[in-house]
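Missing here is one protein chain; the remaining ones are kept as they sit in the complex.
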Amino acid sequence: QSNVTVYGVADAFFGYGKMDDNKFTGVESGGWAGSRLGFKGSEDLGNGLKAVFTLEYGLELDDNEGVGAGGPRSRQQFVGLQGGFGFIGLGRQYSPGYYVFKYDAINVIPFSPQFVLANALGSNIVAATPARVSNSINYKSPDFGGLTLNAVYGFNEVNQDDNRQAGDLAAIGADYANGPLAIGLVYSQVKQDAGAIPSEKFPVTTADETKKEAYLGAAYDFGMFKLMGSYQVIKDATLDEDSDKVWQLGGVVPVSSAGKVHLSYGRTDADRDDSDAAAWSLMYSHSLSKRTLAYVGYTQVQNDDATNISILAKRTDEITGAPLTDEDSRNFLIGVNHSF
Amino acid sequence: QSNVTVYGVADAFFGYGKMDDNKFTGVESGGWAGSRLGFKGSEDLGNGLKAVFTLEYGLELDDNEGVGAGGPRSRQQFVGLQGGFGFIGLGRQYSPGYYVFKYDAINVIPFSPQFVLANALGSNIVAATPARVSNSINYKSPDFGGLTLNAVYGFNEVNQDDNRQAGDLAAIGADYANGPLAIGLVYSQVKQDAGAIPSEKFPVTTADETKKEAYLGAAYDFGMFKLMGSYQVIKDATLDEDSDKVWQLGGVVPVSSAGKVHLSYGRTDADRDDSDAAAWSLMYSHSLSKRTLAYVGYTQVQNDDATNISILAKRTDEITGAPLTDEDSRNFLIGVNHSF
Partner (left out) sequence: QSNVTVYGVADAFFGYGKMDDNKFTGVESGGWAGSRLGFKGSEDLGNGLKAVFTLEYGLELDDNEGVGAGGPRSRQQFVGLQGGFGFIGLGRQYSPGYYVFKYDAINVIPFSPQFVLANALGSNIVAATPARVSNSINYKSPDFGGLTLNAVYGFNEVNQDDNRQAGDLAAIGADYANGPLAIGLVYSQVKQDAGAIPSEKFPVTTADETKKEAYLGAAYDFGMFKLMGSYQVIKDATLDEDSDKVWQLGGVVPVSSAGKVHLSYGRTDADRDDSDAAAWSLMYSHSLSKRTLAYVGYTQVQNDDATNISILAKRTDEITGAPLTDEDSRNFLIGVNHSF
């Protein structure tokens, strides 16, 4: 038993969302961080080498679902070796794109403007499921004076001679942290060969373009507040020749020994006409202890004539099923997050 | 790891059931109490306040199913705060109606006359899945000299302007325990608005009536034996203007330091013609230790011309699929229950 640590997050919130006539009222899971249950451990193999494993499953705390049955069923599952050379692992693992929450004042995935906007554009550089890579090999470098490198290759396992790389994801990231400054760079691509046989793991569009993404994020802690922002480009995610941009800027302000105000504003600049969107989020977090936090927040998404991004309320007309474009998505939440 | 307690129940039995020509022989899970695997913990936040969480999943011990994959997938999942004010939690939680097993001599859910009969009438006041409430807020009072109050509100999360409360469950309960006497009262209702859009969580009928239920249970421990009984009314569960009643009376008799005999008889009085049913259950439990118990029992359900309630054997004709009305359901079981 001493070989395993059982850990997790139990997070639930009461939320109210509105988009046109759609109104959501209810209790949801994971307002501050995704609810999860995990099992991890490591074994010293001598000579500075360690065997490590992590089994971590998503929970829908509000629903009638089992361990890893709803939503992100498996957050990460891997076995690997760690040593002076860094880490190498096999399994379902995070892409470098997952760690962008480090440059986001709203590290609250469903309500982060960066996540909401980049996710709507098909990005794999978001701190959520699109940055979880099944069938993958992951390498993480040791810390070179504040600089760490991280690379992942995920096989889509298309089982044929032609197009064998269709759906494969490759990504590389670099993080630099030194005193108050932190900078992150990520490049990520997904092969989308025409005629490729799609799989359940990476559903592949008919486009024969490779989706290519680049991301730059930074954070600077001024003490009185922490400034955070990012800029990213997403090419050929959904259509040929598309080149969409997302940026966000925000900050975290400690207002008491336990309380912090978090604010972020983000915008997209999409190639398609009338397809821009903006979002802002204001949250207050209050630490009740090292492991427990209460939070309250508001997030608004502003849609263009051709977009209908929403968070809590449904984004299509309840009767006709038509997209509710050019509407605002308004979302209020209050909840509690407990880590164990 | 010290933050989490792993706990559960492993319970399996050999069962034989008969209804008309249908004969069941096999091994089933959860004859005495539902098999489960849980993870729980609490953290002291100071000033008498505690953060608490519970993640508890149903297991089908006899089947090829994962954790929380079969039957009651999630028994309960919540995070909450406990203090002088009582408890408040968010997640999937028990309705006050769950705790009726305290007034039932057969607290063995699949074989309890109260459960079998009330469940067949669509009741949410049973110690089983219908009293588990997704998307819920739960409040439990502190103990006021033996009296505790418990209220739950579960959002069906119908995502529209009209009928937003459709499928919502609200329930309140009061329990009083003092010396040998225990009394419980529960009121529970589920909104069933006509035209409401049903959800997977609370499938809503087309009836535009609110299902309303009231329950009174009591137990008195005479030492030589414990007398237990209940009476409940279920209004508009399935049809307009229906008012169905269920009562049961039973007792538990200690017959040795380890052995107990459990007996219960129950009846329904249903509004619809020829729709009454009766059930009785006799069980013997033998404690092998604090955590392990062997049990053997027999349960019979007597059906009316229009009912075909069964427990182990299938309740429809194997060939024609027609309901086997006006037949007895006979059920024998022998098993072992282990808590960990």
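We just call them A and B in the order they show up, numbering each chain from 1.
Operating definition for what follows: a contact is a pair of C-beta atoms (placed from the backbone, for glycine too) under 8 Å apart; a residue touches a chain by one contact, two chains touch by 3 or more.
Just so it is clear, the structure is predicted and the values come from calculations on it, not from any experiment.
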**Message:** Going by the contact rule already stated, which one of A:S29, A:Q77 or A:N150 would touch the omitted chain in the full complex?
**Reply:** A:Q77
**Item:** Absent-chain contact - pick from A:R92, A:K260 or A:H338
**Value:** A:R92
**Fill in**
By the document's definition of touch, the residue of B:D44, B:D143 or B:E318 touching the omitted chain is B:E318
**Message:** Give me the chain A residues in contact with the hidden chain, please.
**Reply:** 1, 3-4, 6, 39, 41, 43-46, 49, 51, 53, 55, 57, 66-69, 72-74, 77-81, 90-92, 132, 134-137, 155, 157, 159-161, 164, 197, 201
**Item:** Where the missing chain touches chain B, by residue
**Value:** 4-8, 10-14, 21-29, 35, 37, 59-67, 69, 288-289, 291-292, 313-314, 318, 335-338, 340
